[in-house]
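Selected chains from the complex are presented in situ; the others are not included.
Naming follows writing order (A and B), and every chain is counted from residue 1.
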Amino acid sequence: MIRVSVVGAKGRMGGHVVEAVRGAADMELALALDAGDDLTLISPENTDVVVEFTVPSASLGNVLALVAQGVDVVVGTTGWTEERLEQVRQAIAAGPRPGGQKVFVAPNFAISAVLADHFAVQAAKYFESAEVIEMHHPDKVDAPSGTALHTARAIAAARRAAGMGPMPDATQTDGGSRGQVVDGVHVHAVRLRGLNAHEEVLLGNAGEQLVIRADSFDRGSFMPGVLLAVRRLAADAPAGLTVGLDSFLDL
Amino acid sequence: MIRVSVVGAKGRMGGHVVEAVRGAADMELALALDAGDDLTLISPENTDVVVEFTVPSASLGNVLALVAQGVDVVVGTTGWTEERLEQVRQAIAAGPRPGGQKVFVAPNFAISAVLADHFAVQAAKYFESAEVIEMHHPDKVDAPSGTALHTARAIAAARRAAGMGPMPDATQTDGGSRGQVVDGVHVHAVRLRGLNAHEEVLLGNAGEQLVIRADSFDRGSFMPGVLLAVRRLAADAPAGLTVGLDSFLDL
């Protein structure tokens, strides 16, 4: 049994994690802490893996403290920069188990979204055209989504690496309908009541199209990815900092 | 048998019409004319309905001449303005059969596209959100398509008539991904090698979505609509000028 503690257990995502851990046959819930609780209660004596799902302003401090206490951490909180990640790497190096501690950070735990991104990039060099459409609920404040930006940039990089030129586009007049151009890839953002988080990549050649679509219908969509990360940290994940769920998928 | 003459018979669309007329069990091909041919060969003696599919610069002149010769006309050429349509109305009033002659002009002969537009507008007032995505081959010079503009404006009008306010949209930062805003309706245009002409309308409420999509895979997609118009002119269409294929659909 993997002993899992949750930090941010009363938050929306953290609550889902508590429930998912309780429902997993190979895990047991150790501690469920939230803001104000004493993080030092968590130690290798009672916990194999911590899942940290709080807010960007609190997350770095939590992770550094947990690393100092010698436990492995799966981090679901967003807002990580390269600078912050570097602080985590240094904390691991200076920690109680310098060669062995594991921290995992992922911008997106939805397996379907991570696979869609990966497949779109793999396919990119075989198609003349590629565009990205992301669709979200209308309460989202940023457009396009970070995932769509990532997908577009990765498609652009794959095309450049394959020596491909710009995509065909004879458009002469447009009032903005062609969307945002990210490294040469057009990105479109739809905001629609009823949707949650969806991304579609369209790839086209003469006479054919490949469509790769990921639908995240609710927050529960992150849980299979969180549990997968917990299992990998408890088992064969390499020591040190790992970033991105694709690191844990056999692709 | 409906006797059909084709003007613009050597053009891409006209060639399809010739073939479609030959394949229709209830029609026979009378005359197939093209640029340089003598339009006065066409008369009520040899023709029931003319299908005119040429270029905007020639079409008005052709239609006025054909009306003066007393034949009914289905016009597939694009580029019609209200001013041009008014000239046709006057020609009908001054023609050899003032109370009886029929001319039909349609911006789009794809039945699926006309129905999609109609259904989207009917549904509009029942949904909080609505956006339009059109997808075309990359050789198209204008974006968005005229059909998408028409759909967006009609959705906006239906919402206004129902006393609905603006759609929910919390977007604060955007680099253009939200597309073109047409009367408050966001319109997105994709250009992809392999596609022909496609339009998708997304309508959303809390917990539900209605998607209406029309695919025109090739120019042949216009032929069922052209034949439908020919049959209606030869049968029970009202005298005078009729605009839009929806006039001939029982909706």
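Here, contacts are C-beta pairs under 8 Å (C-beta built on N, C-alpha and C of every residue); 3 or more make two chains touch, one makes a residue touch a chain.
All values reported here derive from a predicted model rather than from experimental measurement.
Whole-complex copy count, one sequence throughout, 2 copies displayed: 4.
Quick note on the criterion: only the chains that are shown with their structure count from here on.
Superposition angle, subunit A onto subunit B, using Cα atoms only: 180 degrees, a multiple of 5 between 0 and 180.
One inter-chain figure worth recording: subunit A and subunit B are separated by 45 Å, centre to centre, where each centre is the mean of the chain's CA atoms. Considering their complex, residues 127-131, 133-135, 138-144, 148, 167-182, 186-195, 202-209 of subunit B touch subunit A.
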